[in-house]
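Before I ask anything, let me first share the structure, which is written out below as structure tokens.
Apart from one protein chain that is not included, each protein chain of the complex appears where it belongs.
So that you can tell them apart, the chains are marked A, B and C in the order they are listed, and the count of residues begins at 1 in each.
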Amino acid sequence: MKLYLLIPFLPLTAFVINILLGKEVLRDKAHWPSILAVVGSFFITITSVLPQAMAGKVINEDLYTWMVSGTFNVTVGFLIDPLTAVMLVVVTTCASLIHIYAVGYMHGDKGYYRFFAYMSLFTFCMLMLVMGNNFMQLYFGWEGVGLCSYFLIGYYFNKKSAADAGKKAFIVNRFGDFGFGIGVFMIFLTFGTLHYAPVFANAAGITGQTVNFLGWNVDLPTLIALLLFCGAVGKSAQVPLHVWLPDAMEGPTPVSALIHAATMVTAGVFMVARCNPIFNLSEIAMNTVAIVGATTSLFTATIAITQNDIKRIIAYSTCSHLGLMFLACGVGAYAAGIFHLYTHAFFKALLFLAAGSVIHAVHTNDIQEMGGLKKYMPITYAVFVIAALSAGGVPGFSGFFSKDEIIWSAYASHSSVGKLVWLMGTAVAFFTPFYTFRLIFLTFHGKYRGGHPEEHGHSAHGSSHGSHQGEHHIHESPKVMTIPLILLAVGAVAAGWVGIPPILGGGAHFAEFLKPVVGHPEFHGTHAEEWGVMGLSTIIALSGIGLAAFFYLRKTDLPEKIAKQFSGIYNILYHKYYIDELYHYTIVKPTLWVADKVIVAITDARIIEGIVNGVPGAIGKFSGNLRKVQTGLAQHYGILMAAGAFFIIALVLLLR
Amino acid sequence: MNFQLPNLSPMVPELTMTALALIVLLIDLLIKKKEILALISMAGVAIVAVTLLGSSGVTFGNMFISDGYSSFFKLIFFINVILSVLISIKYIAIERVNYGEYYSLILFSTIGMMIMASAGDLIVLYLGLELMALSTYILAGFIRHDVKSNEAALKYFLLGAFSSAFLLYGISIVYGLTGTTDLKAIASFISEKGLANNFSLLLSVIFLTVAFGFKIAAAPFHMWAPDVYEGAPTSITAFMSVGPKAAGFAVLGRVFMVAFVSVKVDWVAILIPLSILTMAVGNIVALSQTNIKRMLAYSSIAHAGYALLGIITANNEGLASMMNYLMIYAFMNIGAFAVIIMLRSEGFKGDSIYDYEGLSKTHPWAAALMLIFMFSLTGIPPTAGFIGKLYIFISAINAGYTWLVVVAVIFSAISAYFYMRIVMYMYMREPKVTVTLSTSLPTDFALVITTVAVLVIGVFPSFLVGLARAAIRGF
Amino acid sequence: MVPLSWYMMLSIAVFVIGVFGFLSRRNIIIVFMSIELMLNAVNINLISLSHYLQDMRGQILAFFVIAVAAAEAAIGLAIVIALFRNKATAHVDEVKEMQG
Partner (left out) sequence: MIQQLFFAYFAFVIVVLSLLVITRKNPVHSVLWMLLLFFHIASLYLLLNAEFMAAIQVIVYAGGILVLFLFAVFILNIREELRINKFIGAWPTGLTFAVGLLVVIIMSIKSFIAAPPGIYSIDLIKQETHTKALGKLLYTEFLYPFEVTSLILLVAIIGAIVLAKRRLKS
């Protein structure tokens, strides 16, 4: 019995149980199978898989061959090496805590069982994605998590914005997945197999090969790497395909925490790290990864400054952190990227869940309508601050170690691109704490600015008490929500301690652990430089917090003035660089126009009802006419048979 | 003058099956509860299936061939019988035609199919075909008090007799050309005498194509299928959309691959347009159907078009994928018919697709099962239908018919519209008529078997694929 | 000696007359008889071939064809009688409730 098999299949079992029995039998107990399954997976990971991986044991085996046809065979196989082990820890830990949290958050929801069923299915797909030993399984997991994400974003399908956001996520991801699919296909064409081990072992052999693409010779490794990276750009919401992630916040908050922060969106980073033997072959691809990552990071961090939706701010922050991870991968510091993925999962999940706790209490996403929540929600406040400190890279917290490692790796790579992205990364180090603490100060400090009691469903005695009424109903979330928050807070502080760099007296265990898989970049730097870089980013981070405090605690009218003064820049940032609008006018509108004018023109809506409406009218009409041939008269059928025989014989006579 | 009884051991399944049919016929006279006959039939068929194991060999001077190929098809027939009988028990009581002859006729028809699958001689092939066909004509008209059933029987009978006249004419020409009716002897005679370019031979090939095309419902010889499928008792529709079709494919494969192997180029050239036409007619006309039995009839025509690709490849891989496809089709198609049968209750036809509106709200289980079968018929993974299509397409591509596969995939995409229309009706409409399901233990059992088979084959196809490949070895 | 091809031509002629009868007559009984004509045409073919090939297979097949034709006639007429009970018609073109 292979114990590790239970890790993905427990959630699958939970999914099956929930989908079969959830609606009628389990009802409000639908969380039990899902939680038991994912916690079970977590324990197996911690007690069995992790120790084995630490002991240097790598499992790579094909368990089941789904189909064989010539050279094309599809197998289900598992690869458990340090990289997978790290991902397993991240996924199962976050998933366990978020599942538990969701019991409180989703309590009383109509589609309770549906929610947990999808969550389990998602967990299964994600685990299959990280545990697979071949590209096919990676691809299936990749599409599977995408599908679940799509379902869960559109979970409140009655809400138009949610349904639209689901659609947007789906369509935007198509662009990336298209490239990814072609990349996987190219790998199959090049190597004749889809298993990681032989592909990576022979990767070096394709150096310098070119393929002719549209009459233009392209370096093969670069092409494959860039196609794969296309998928990562879509899945991990990097520029220019980042637009779906903020909209994805229409889903329930636990979904945002699990899928759109801790796990699925990091699949792109995981994939790049997994495919490092291919990426390493191409300098162009590496530089592209680094620059796209750095650009996204800076770009989205600046957008986050001006936003007012609590979840969207965190979503932009997620994009920004994912950008940092790609930045690290792009300079060859895969271990640093994965390290940040690992710490990020904790503090970002925590940020989301804490934000969810706030939303749960005040029933709004707009931070303009919050304020002064500190006294009502002390636990939420505390964990929020811890998460923010970790995210902002304040020394001692886990985010500091990983972010510092990335920035140092960028600096130490000594290429011009490395220096460029280092500068950008340092700028991000300023913005991150600034917008996070802006969020905290606006939410928890100052006075409560909400005051729409009827929104809380207490309108019966709300009107007489005026605007203070809402405040009295704000309370701390139940234990089932706060305990996961506290546990995640512990992670947000301490998770990074496994990777303390040698310069601070640590052992950089994390990088050592991953070294067999992702290697180690060459550093060109002295201890003094390292101290300098670290000091600089720390000072910048602290000044970001300071500035936020100055703006939003001391001179609370200043931000508005600045916004007025620099309304041009402010508007650009507030409107997210008008990217959505750009896409709307360049892609969405023309597509819709074409759809309207062309498709509608050739489609007769009245032919067949329902879905068949979508079939181009020609076929529908053709079908209607063709069925008239079927007159019901047996002899007409006989005539057709005789005619068939006649025509075949005549044709054969003519042609032979 | 001495007579030696030929070796009977290869035909033990046929002999047992005949004995079973006769026993059922006799017991019918003695008992009142006809359900017992169903039970005996199923148990008997299960026993016959076991005897299939040790039966391989050739007897009666090549007239009877029991090999992997025939055994695989017989397995399809047995599955077909058992599932059809399971879904019949309650249904024929509702239709008030609970006569014992029903079961013996099903068994006789199956004997005909078995004889066809094992036929090594055109004479035997013809007789097996007639045995199967005559039994099926009667079964199609089994609801004597229903005009539609009479009409189905009449049309099936007229056109069936017409097509078997063509078959006979084709056989007579082959006989005149080669002086024999033995398939292997025909093949060797053709290659020895260099008859491959003879028009008369092609004429007979075309006549056989007409007759077999009729049995598998390939366009333009398909016209009987929608009317007969609609009018026949639903359980018989399920039975004959699988059994006679598979038997037709069995003889098509054997006759063309053994006897006419030297005119391969010609019959492939004939079958390619037939298969395209079949897929086109099946999938396109299905779009505008409102009776679900009729829609599934067109769907079954379309599926014959896909399966024909396996024959067109004219190699063992293609035949194996065709066999594989037919086996999968047996499960998914009878599964779909089982759901349709559940909707039939006293005084309620339940065969209009509007009867399926909102089924997911009133009968979520039935809707979910229908969903699985519709997905499978469309060919969506991870259902068995996907596997069947995939292997057919792969074998066609390997044989160099990529363009044909592209055509097939396009038609397959069109087919999604009408299959998904049912799904849409079930899940996205409000129920308008009250549907009472006439469930019974046997029907449930049939549904369980078909659902499990569709899903298990979809996820673990290698056993079935391996079985089909092993069966075709030494063909 | 009569050439074989004469017999075959006769057979084709009868076969095609049967085909025409099948395709054009309204009366079910005559349609049935047309089928019998086609089968007889095949039998003429088979027996003449059998004679000229000096081989018995053709006659044996013809023998089976006659037997099957008898069975077919019995079932066909039973179907007509069953139909006639529900819908008093003996015309093929009035039996077209199902179409499309």
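Assume contacts are C-beta pairs under 8 Å (C-beta built on N, C-alpha and C of every residue); 3 or more make two chains touch, one makes a residue touch a chain.
The shown structure was predicted, so the numbers you read here are calculated from the model rather than taken from an experiment.
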The omitted chain touches A, B, C
Out of B:Lys74, B:Arg144, B:Arg344 or B:Lys389, the sole contact with the unshown chain comes from B:Arg144
Among B:Leu83, B:Ala117 or B:Leu134, contact with the omitted chain is made only by B:Leu134
By the document's definition of touch, the residue of A:Ala201, A:Ile284, A:Leu553 or A:Ala650 touching the omitted chain is A:Ala650
Across B:Phe108, B:Tyr156 or B:Tyr298, the one contacting the chain not displayed is B:Phe108
Omitted-chain footprint on chain B covers residues 1, 3, 6, 18, 25, 34, 60-61, 63-64, 96-99, 101, 104-105, 108, 111, 115, 121, 123-124, 127-128, 130-131, 134-135, 137-138, 141-142, 144, 153, 173, 176-180, 189, 193, 195, 198-200, 202-203
The missing chain sits against chain A at residues 633, 635-636, 638-639, 642-643, 645-646, 649-650, 653
Where chain C meets the left-out chain, the residues are 1-2, 4-10, 12-21, 23-27, 29-30, 32-34, 36-37, 40, 43-44, 47-56, 59-60, 62-64, 66-75, 77-82, 84, 90, 92-93
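The definition used in the following text is that only the chains that are shown with their structure count from here on.
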Here the gap between chain B and chain C, centre to centre from mean Cα coordinates and rounded to Å, is 26
Between the Cα centroids of chain A and chain B the separation in whole angstrom comes to 48
Expressed in whole Å, how far the mean CA point of chain A lies from that of chain C is 72
Shared-interface residues of chain B (touching two or more other chains) are 154-155, 158, 162, 226-227, 289
Chain C residues touching 2+ other chains are 22, 31, 92, 95-100
Residue positions on chain C within touch of chain B in the complex are 8, 11, 15, 18, 22, 28, 31, 35, 38-39, 41-42, 45-46, 49, 53, 55, 57-58, 60-61, 64-65, 68, 71-72, 75-76, 78-80, 82-83, 85-87, 92, 95-100
In their shared complex, chain B is touched by residues of chain A numbered 23, 64-70, 72, 608, 610-612, 614-615, 619-620, 622-624, 626-627, 629-630, 632, 634, 636-638, 640-641, 643-645, 648-649, 652-653, 656
Per the touch rule, the chain B residues reaching chain A in their complex are 154-155, 158-159, 162-163, 166, 197, 199, 202-203, 206-207, 209-210, 213-214, 220-221, 223-224, 226-227, 266, 270, 281, 284-289, 364, 387, 390-391, 394, 398, 414, 417-418, 420-421, 424-425, 459-462, 465
